[in-house]
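Just one protein chain is left out here, and the rest sit where they should.
By written order: A, B and C. Residues from 1 in each chain.
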């Protein structure tokens, strides 16, 4: 740990060593999770910055458990968790009442979701449906002209079996379900879609797609006239809201829907189905003006709070920022409301799901481990719907700010 | 705590009480942060779900500190933090070398940002510029026809002083800088923009805008023919990526830019300026195909990891998912690279910034408290740029997957 | 006309001479409108292609009138015109009943618009409102870094008067009303907005903006550190649908609205207000899926047919392809319906407005010459609304295809 004595050097322990791809290191200090090294990092940061890392250094688990989750482990962020619920869910994977952990620092959030859950539960619960499930990587192949790119698309369609074999040789879990080739200029953008079981799967599909592309290139690269190749082309679309995700699922495509009797809305939320629909119609015009790809209210609040609590890749909130809210007044004058999230990326296996608090939160919903990812997707969508009900009601009843005054304020 | 004995009832303690706006409660159980109540909530969740909340219950601070940040406080998520850096920044608010806390569970992330930071630092650092700073609320006013809506827009322009007075009466900090009225159908959508000091300001501007609208409505509501009013219209655009944010800042509009000599790129990242530009050009076509509002690679990774560590409103990653990456080869054959994030919402005061680990992380960058928000924005943007350099290089050098194989894998 | 004898050469008369900007030609053959030259062009095309240009050569006006409208004049396209109406309009510039010329080759179009007009007229007419009126050019200035670009924005705001003087020195008509500077990377994109009277104004504002930029560059270009300059940057946004046009008018921002009693809808269109609203709500979801910037049905049909008839710049249909349709059922169970087109570019002066048939069509609506552009915008929007009513009713009544079977079929 000699570099600790060189706190100003860009190669100190807080500065990870250069990533030498494929070159074995004798000792990769960025992945030393031992107590001395962790303490040395904190000392170094404290000495360098003058800040104390007293609380950051307080955690209840063995840092070695974070191997594969983080480099330069130095401590933890302690993010407050409040449980909300119960929320009655009528899903295909989630059935019954759930209380859900929300990790957030935004006052009112837990209370607001809670009141939406209460009304939805009283209304008979939320029906949830997962309609698609896939994870992508999208390499690009360059050619001399558009014509060779078009021929490449045909070749890929004709050789799907071979490509699939190559891709799936890299993983016991990843299953290639589709290669969608889009053409522009002299490039072929190939969107590889995989089933990835209960993992989010971004790394798994990266590796599988690379193997598939290597097979393509070695089998027919020169015959097809491939001149250029990049493993990613912005079409995947990792950590980005996109239109292609609206049409083609990234992660889970999930819909949560409910029908709420008018009397319930009036009693509990001081609004009516008609009033909520009126706001929805006008807010669609607002969405057009704003140029948003999500005409609802604040689904990312639920998604983020559950993602932090449950060890998800929280940056995927960027993808989940596209969604469709739909409401109507039923012939019985009840409110039908649904939220469709076409790109909700969740995992119950791998990534951060096995870490200490993260696993506990998943377990509190019966969502840890194999076979649970769609269950988690259903719960997240149902919770997000609760937030649409609660905030939609507050806005349509013009009560929104007063709620924040009550709950969002430090003493 | 009698309701604890009714664990199945939707009104149990984990179910927050209905939010009675403005109606005082004798005892709001959702905001009881005492040890018995917190323990009772954990017990209740454990009994109900069969999951242990052993680690969730481990925290190093007094839960009462979370008043105003969360309801139904039950424990914490412990999210691993790795520090990366140093990164040399030449900002107007951030000057010098910084090591930055990244809270994440995604292996490789800290290492990848670290290697980008190293190259940027060796290249002379990152120049950062905050070009705009504002927070919005966007009420909508309905009229009999488009003509009254147009007259309303004129009235608002003519009465800006009075509106501003009403809005600012609600806060010592919020300053109304602009009301941009957009017209569609018979509605006037009014986008109120405020300066909010070092707070993110969403609640502050909600309250101020409500006061402003109440003044408008009481002063001239019937003379102007206002028929309908909602405090929010989807144009704000809270927790949503939007085009209006690209044109008009939400939070900080910040640019990070650097020039990297070709030799540095080749030595440390095994790629060249020309190769990175080539990928950028093709990835712009990919972005067009995908329909993304961000043509870069993964800025939300940096933003999310820093937001979790630093007590930010993490769901604002949804807004930060719009950004522009620009690269070019300079006449000296170096790489010029810049990242512009037009809607980066950060706070160094209020919200979760004062919580235990969050404050420590902010302090490690000299970003806690008043007068520091733009400094934090500059650092976040500079870190995000480091990620674009590192991943852009990995993709253009076709080394991306191997890095993940090395760092993103559990033992 | 010696080149006529070289039909295979790329410099033949049908191939316009190279555009020598600013360099006077002794004789620019592309702008010879004399009968011999026009005939020679036809002969050359006929000889070269084997096609007859019998009908193309039939026109009723002196080709010299097309000077400034076309080069290499060879004849005309004869596009069928059908009149539809009367349509009762309650505008600020258009008042009363109008019959409108529609130039199209799409069967059913005139009939469908006619039936919409009939119902709207019986319902009391269409109210129209022009809310904004502007034409843009958007140059871009490049700097060493984002910081100089930001300073440039301030300089422009501080020197608006001088810039305006320079811009307006180029035209008796153009009035600079606003310069909106948007920043990204190290560039300042300056969107110059002008009033252009009754001309569409694209060329006028190009010339004025160039003069303004030359003044900026000569006054302070080197002091401000301008390193690069292009007169257009894609932000104008000429001949392109764009989001900036939704927020900021290009051409006329116009709304047409009407309230149609339920009984009228049922009698004449066999549908109901509720049914049309139901379709609108679902079609908003469809619009989200499709990724369109126009949630209505077919406004470009009306716009195109009127533009061809009236000598407009028909390619501006690209800009007019963004619009917002809004419907609701009123408390009286009538249908309120409105169409807002934020970027409708029309002219009643200059361009093709003075040509033979084009002028007659404009005159048939009292729209030729000075002071009539907003009147034309109101009429176009009202007609477009008629098409939304007619097609919306046909779809909601499931009668759409049968109408096309009847009207859209050759004998």
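Quick note on the criterion: a contact is a pair of C-beta atoms (placed from the backbone, for glycine too) under 8 Å apart; a residue touches a chain by one contact, two chains touch by 3 or more.
The structure displayed is predicted, hence computed values, not measured ones.
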Residue of A:145, A:169 or A:267 touching the missing chain in the full complex: A:145
Absent-chain contact - pick from C:91, C:197, C:251 or C:300: C:300
Contact set of chain A toward the excluded chain (per top definition): 92, 127, 129, 131-132, 145-147, 149-150, 153, 182-186, 243-244, 247, 253, 255, 257, 291, 324, 326, 338, 340, 342
Those residues of chain B which, in the complete complex, touch the missing chain: 243, 246-247, 278, 281, 284-285, 288-289, 291, 293, 295, 324, 326, 328
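The working rule: only the chains that are shown with their structure count from here on.
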Chain centre separation in whole Å, for chain B relative to chain A (CA means): 16
Chain centre separation (chain B, chain C; CA means) in Å: 39
Sites on chain C at which at least two other chains make contact: 243, 247, 291, 324, 326
